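One chain of protein is taken out of this complex; the other chains stay put.
Per-chain numbering from 1; labels A and B assigned in written order.
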Amino acid sequence: MSNYRIHGATGEWEVVIGLEVHAQVTSKSKLFSGADTTFGAEPNTQVSLIDAAMPGMLPVPNAECIRQAVRTGMAIEAQINKYSRFDRKNYFYADLPQGYQISQLYHPIVGEGQLLIEKDEKAGIPEDKIIGIERIHVEQDAGKLMHDQHPTMSYVDLNRCGVALMEIVSKPDMTSPAEAGAYVRKLRSILRYVGSCDGNMEQGSMRADVNVSVRKVGDTELGTRTETKNVNSVRFVMAVIESEVRRQVDLIEDGGEVVQETRLYDPDKNETRSMRSKEDAHDYRYFPDPDLLPLNLEDDFLEECRASLPELPDAKRLRYINELGLSEYNAHVLTAEVETFARFETLLAITAEHLGKPESDTATTVANWSMSTAPGVVKSLGDEANLEYATAEAQAAILKMQDTGKISGGQAKEIYEIVLKTGRSPDEIADTEGLKQVSDTGAIEEAIDAIIAANGDKVEQYKGGKDKLFGFFVGQTMKAMQGKANPAVVNQLLKDKLG
Amino acid sequence: MSVDKATVAKIASLARIQMDDDALERMVPELNNILGWVEQLGEVDCTGVEPMTAVIPNTLRLRDDVVNADPKTGGDRRDDILANAPAAEHGFFGVPKVIE
């Protein structure tokens, strides 16, 4: 249970949150027509006769959209309904040419599933939590209205009209803005792992309808909820909840009542307001779309969907911890985003291969490099870094030199800097720029002997039990070697010589 | 069940058909006549009967995910889409300004 509480004038309140996330299905063409789905085209160029609802036009479903919805359902361990249907949701709006949205009410394609949000104490999530998912259904997106192009008219662009969406409906299981934020991030991560949605919230590929109600701590009845539509970032989802919770508590404490309604979020004012255009209570008159027959999924199809699923975030995270020996934190960060784990796994594979070691032996090094060292170098270079040079090969070469003691950690950074600026090969840089450690015992011994000779008193003290002085000798040796001596070799030789 | 004028007005509004008082008055008995007649369906015992979903036993065929495979079902035909529009401007359909 989250400990998120609102301190009202009359006592402590808690919040109940449910999210309906609309995720655009990754497909080349629309759900029921062959028009393109690419974002950002000229208005009304990606519109078929079907999308424009010309008289006599008929929908034919896109197999890929069905497949992606099923794979997504499998990824949240949901029940896949072998029998589903499309229904019509009837209402009039200028972005809805048919006068109805083809959706799924009575028999959705995906039934109950679940998703795990990980504990994050800093964010107020004290332990891992399972969030229930009610259903996923497939439906058409609407077109777009522009209101600021003409003094008396709104303009209608139907390019998005008919693009496939998955509506992923959570149970009202979240009890803090942090949990809601974690849920959206986790869902986005899963969708992107599966490849069923690009998760691009700025382009509207993922939008959340945020259902919020409040109740006194200890109450078991749910309060009246409001639904804030089309919230398009994780930050805004959390902000909507915070502002809506405040508004509802204030309203109730002032003797008012929360009205079940649709609201709109204004990020500039950071507040929600009632959505006037959708104010009149809708009666959507859902009924099975008579243009479409029932959808029956075959076992072969389901098999194929399951077989095509990648390793999912939770499984990957546990594998990183249990098999690669990574810390929970590292495993969490590396598995959150598709790009992150993909880069990590590529680098790990090459590095391990070059070293001839199992991945588990070098995973922590590669993880630290990927999560901290390499990004640090990139950041410090700013515009000077050319990320095209940041190849896995180059990084693996650096890591190998470091692992074998040819270079030090500091030199690894310096070499990577030069790589990013010039694209030169790390080995060549190490050789020509003198960025190598000296492991040659002769040279190091010479330096140590000189230092011992010059510091007889300290040698005595050390031998007398002042162990801390070992650091002094290391420092002196490294200084004499201009920082290029292999620390392991230095340590060993010092131990030998000091007895 | 029978409908009164207020109900007919509500239905007409849902169906977006503007009807003045006279039209509503006229429609009330007409609709009640028809509704009264269709209500004989209530006599039929439908216990255990599934509502029909497909007239001819047939399941839904899916199409391949291909863009513009057929001009009849594909996009990239803006002029055709806008050809009959009462108010087309700058490649858009124009409608009276909507306040959201």
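Heads up, the rule we're going with is that contacts are C-beta pairs under 8 Å (C-beta built on N, C-alpha and C of every residue); 3 or more make two chains touch, one makes a residue touch a chain.
Everything that follows uses one rule, which is that contacts and distances are computed from a predicted model.
**Q** Have a look at "ABC transporter permease", "Xanthine dehydrogenase YagT iron-sulfur-binding subunit", "Glutamyl-tRNA(Gln) amidotransferase subunit A" or "NADH-quinone oxidoreductase subunit F" and point out the UniProt protein name belonging to the hidden chain.
**A** Checked against "ABC transporter permease", "Xanthine dehydrogenase YagT iron-sulfur-binding subunit", "Glutamyl-tRNA(Gln) amidotransferase subunit A" or "NADH-quinone oxidoreductase subunit F": the hidden chain maps to "Glutamyl-tRNA(Gln) amidotransferase subunit A".
**Q** Of the listed residues A:R285, A:K466 or A:K479, which contacts the missing chain in the full complex?
**A** Of all options in A:R285, A:K466 or A:K479, contact with the hidden chain holds for A:R285.
**Q** What does the interface between subunit A and the hidden chain look like in terms of residue numbers?
**A** Interface residues of subunit A facing the absent chain: 49, 52-61, 88, 90, 92-94, 97-100, 154, 156, 283, 285-287, 289-293.
**Q** Residues on subunit B that touch the omitted chain in the whole complex?
**A** Touching the missing chain: residues 1, 3, 7-8, 11-19, 27, 30-31, 33-35, 37-44, 46, 49-53, 55-56, 58, 60-61, 63, 70, 72-73, 77, 80-81, 83-87, 93, 95-99.
Going forward, only the chains that are shown with their structure count from here on.
**Q** Distance-wise, how many Å sit between the C-alpha centres of subunit A and subunit B, to the nearest whole number?
**A** One centre to the other, that is 41 Å.
**Q** Which residues of subunit A touch subunit B in their complex?
**A** 27-29, 33-36, 42-52, 60-66, 85, 92, 94, 145-147, 149-158, 264, 275-277, 283, 285, 288, 292-296
**Q** Per the contact definition, I'd like the list of subunit B residues that touch subunit A in the complex.
**A** Residues 14, 16, 53-54, 58-70, 72-78, 80-82, 87, 89-100 of subunit B touch subunit A in their complex.
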